[in-house]
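Worksheet for the structure shown next.
What you see is the complex with one protein chain gone and the rest in place.
Up next is subunit A:
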Amino acid sequence: MYKIISKRELNPTVTEMVVEAPFVAKKAQPGQFIILRVDENGERIPLTVAGYDREAGTVTIIFQIVGATTKLLNMKNAGDCLQDFVGPLGRPTETEGIQKVAIVGGGVGCAIAWPVAKKLHEEGAEVHSIVGFRSKDLLILEDEFKACSDKLVVMTDDGSYGQQGVVTKALEELIQSGEKYDRVIAIGPLIMMKFVCQLTKKYNIDTVVSMNPIMVDGTGMCGGCRLTVGGVTKFACVDGPDFDGHQVDFDEAMKRGAMYKSFEREASCNLFKQEVQE
């Protein structure tokens, strides 16, 4: 069992939890993920490592409440335990040799982008962060990004905070103003990463994306997370989750992500029924 040390609401739909998991904390690197099960009957879900404290033996996860399991997870509080918590899984984000980078985060993807930005900043790279949210009340980690970015642009779809518009708009403005990036790292919804890649392709900027397909085991034994990169089948859990964004078949990934949509809606309903009974 893995004890929840603390819990913090970042916005009404996004929660941060610090979990006691010394094995994971000892090894985790930005870009890697964990798989957890909330309880004995739970499903396995992947969540990215948002932070770690090697001394304290704790790992930070940040999740958005999108369905049955994340709802169940959000019902847990500090002091409660999670049934299973395994990792770190996947390959760490490559940061070597990068001198100037644009980090683009969308929504809860910012929780994954932040540790990467922090690491690059610590390694001495010039970090420009562009973070996008639907509206002001969904904003997360602004101070954290400020602390590790040489430049920070906050975008909201409705203009309720920062600049109005999508992240690609801000990125294109920076590129056009003459900023020369070694690499763009984009993490967020598939559609956002797809548009970032279309843009950077135009300017021929090396772009890495963090993919988030459906996973079961997370150790390379099932291929449920497979996606097509450069025409070749890859398993995101062991070959990724980071890939060359210009090679990823995003349309296929989006269709695969929707595979269990009807089941997921029903599972949410079932969970709700249980709550009412209790």
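Quick note on the criterion: a contact is a pair of C-beta atoms (placed from the backbone, for glycine too) under 8 Å apart; a residue touches a chain by one contact, two chains touch by 3 or more; residues count from 1.
Just so we're on the same page, contacts and distances are computed from a predicted model.
Per its UniProt entry, the chain excluded from the display bears the name "NADPH-dependent glutamate synthase", taken from "Multicomponent Na+:H+ antiporter subunit D", "Quinol:cytochrome C oxidoreductase", "Electron transfer flavoprotein subunit beta" or "NADPH-dependent glutamate synthase".
Between the chain not shown and the residues A:Pro30, A:Gly51 or A:Gly87, the one that touches is A:Gly87.
Within the complete assembly, residues 23-24, 27, 37, 41-44, 68-69, 83-89, 216-217, 219-224, 226-228, 233, 238, 252, 255-256, 258-260, 263-264, 267, 270 of subunit A touch the chain that is not shown.
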